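Only one protein chain is missing from this complex, and each of the others stays in its spot.
For chain A:
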Amino acid sequence: MSLAHDSDSRVQSRIRRWSLSRQPRQTSVRLTRKSVYILPTRTGVVFLLLLALLLVMGINYENNLIYALTFLLGSLFLVTILHTYNNLAGIELSAVRGSDCHAGEQAHFQLRLSQTGERDRIQMQLPEGTVHEVDLTESAQVVDLSCPARSRGYLKPEWVRLETVYPLGLFRAWTWCRLELTALVFPAPLESPLPEHMEATVSGSLVKARQGGTDDYIGLERFRPGMSPRQIDWKSLARGHGLQAKQFADLRSPELWLDLDAMGAENLERRLSRLTAWVLRLSQADLSYGLKLGQYTLAPASGEQQRQQALKALALYGLEPLRQEGAHASG
């Protein structure tokens, strides 16, 4: 038996389009009679052939017990329709969240399945995604589905397919749900060397930039006149070490600007990919950087939030209007 259902077959995709056109995008869906489809599987058809053979045997040998067996299996075949349908119907499916990823990776979505009653195994799939088997044992469980993220931007899978062949594999019940699923797909990072002035900053001149800051305590030095009395380390004076001044440094690096327009005439997507790789690299080095994408400007900063904003801007540039984050941003 093949679980690889041909969701690509023309009939299937036509039914799918029709089915999806009847449902709005929702955050939560309850599977009902109206949306669940059911057809015999290939093994179901083979089972019918087996029944035909048994029937011929019953007829030819005029054997009523073989007739009875054939009819029992035939009835079982029919009854299975209800059982298979029952394994899907009544499930409530809601979107929990989608995880961000880079184009070319798998985007992961978390869905919550709640149900009552006795159920067993179902399969779930997102468009082009791999089929996941889910054993419905709890009344509520969270399922992680994935599908390939082909390009940057918001990825909103058109449908979630649920199917089941439980209990005997003779019938397949399936449905497509339109769920409000969203994942943000960043451009695929394209590794390339940083522009020269940045490279120097990143590797060499870090230390110079540090002195005279106010943020981080880096050590003590001899108090010289002209220093702020606030810097005096009273504790060491008390211990009899003389006047010592606490020294602070700013870890803020010089301002690095990543500018889309300053990257030559390369294809936009490639430029965005390079910028993405740089953003990742600079955040890893915990440096402060700003981002300019045409009209959009992201003020220099460092940290996780900056990285997120930069990546989001890169993901959505040219696809969705970019919102300027923070009041201090300027053009």
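The definition used in the following text is that a residue touches a chain if its C-beta (ideal position, glycine included) is under 8 Å from a C-beta of that chain, and two chains touch if they have at least 3 such contacts; residues count from 1.
Please note the rule applied: contacts and distances are computed from a predicted model.
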Statement: In UniProt, out of "Transglutaminase-like superfamily protein", "Ger(X)C family spore germination protein", "Phosphate import ATP-binding protein PstB" or "Branched-chain amino acid ABC transporter permease", the chain dropped from the view is recorded as "Transglutaminase-like superfamily protein"
From A:L39, A:L82 or A:L237, residue that would touch the chain that is not displayed: A:L82
Among A:L50, A:L237 or A:L268, residue touching the chain not depicted: A:L50
Query: Going by the touch rule given at the top, which residues of chain A touch the chain that is not shown?
result: 1, 3, 28, 43, 46-47, 50, 53-54, 56-76, 78-80, 82-83, 86, 89-90, 94, 115-121, 123, 130-135, 137, 143-144, 165-169
